[in-house]
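Okay, here's the structure, questions in a sec.
A single protein chain has been omitted; all remaining protein chains appear in their positions.
Let's look at chain A:
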Amino acid sequence: MLQAIASRALPGLLGGALGRAGLQQAARAYAVTAGHAGEMTVRDALNSALDEELARDPSVYILGEEVGEYQGAYKITRGLLQKYGSDRVRDTPITEAGFTGIAVGSAFAGLRPVCEFMTFNFSLQAIDQIINSAAKTLYMSAGAINCPIVFRGPNGAAAGVGAQHSQCFAAWFSSVPGLKVVSPYDAEDARGLLKAAIRDNDPVMFLENEILYGQSFPISEQVLDKDFVLPIGKAKVMRPGKSITITAHSKMVGFSLQAADKLAAEGIDCEVINLRSLKPLDRDTIAASVRKTHYLATAHPLTPPPKTPTPDSTPQNPNP
């Protein structure tokens, strides 16, 4: 759903055209464009990232339902059990609260679990462990006990799977201090952000999308590097433009790009920002864009859009 918020940003607030251009340059530095290494599906991007991180660090392990012998409910962990064994790719019983708690506890003790939820709807069965254990313990222990865990799985709507399988939890998790929330769109995002999340020392909610798993995206040589890591907290300008800024994450980035193509025919030049990271949110990139275009639209899979500001809906006045 697109919600246009008209905003007149004061020109030259950051010291003129050069200042604005400089910001834009910095924002776009996180767009990887050099050279093409072919295409990769999001599924393969996630799979290869997991594979490489398991190889790199023996304290990394994967647990979740059907991640092993079944090759993953959505085949994201295909081949990993065969390669790394059942000690590092663990099939759990159906007991989210239990296995999430075990994962969190093991992270407190020094391991780096990648905990899969078959969909993020099932994370509700484990919400106590996610919020009260994983998110808050670093604070409660005054920095002594951290939780280097990644919770990953499909988030948001799929195709006709009913009310209990379709919720988007981006805003829910973003409202919890102590949790980082990232939401990749394409294969590059998937690889770079998953590696970053696994190497991150805080709990990261890694919100994928089932519909995107099978989609193929062009990638560059850089993306295939074993140490290709995208910074958490940096958005990417997918498509530069002058007329209006559209911010989106995950599947909505694709829709925004399609909308931009349609609007280009009408002479409206959209700048599409792939947020990538919802918490922390890259306000600088958004602000720089809006200063240029003076109009902001947020594409978010919530229906209808909420009135209270979420990390996804940028405030009316982007100037802090």
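Just so it is clear, contacts are C-beta pairs under 8 Å (C-beta built on N, C-alpha and C of every residue); 3 or more make two chains touch, one makes a residue touch a chain; residues count from 1.
Everything below uses one rule, namely that contacts and distances are computed from a predicted model.
Protein name for the hidden chain, per its UniProt entry and selected from "Transcription factor IBH1-like", "Pyruvate dehydrogenase E1 component subunit alpha", "Synaptobrevin homolog YKT6" or "Sorting nexin-3": "Pyruvate dehydrogenase E1 component subunit alpha".
From the options A:Gly110, A:Gly162 or A:Gly267, the residue with contact to the unseen chain in the full assembly is A:Gly162.
Looking at A:Ala37, A:Ala55 or A:Ile94, the residue that reaches the missing chain in the full complex is A:Ile94. Residue A:Glu69 is the one among A:Glu39, A:Glu69 or A:Glu221 that touches the chain not shown.
Of the residues in chain A, those that touch the hidden partner chain are 65-66, 69-70, 73, 91-95, 97-98, 121-122, 124-125, 158-165, 303-307.
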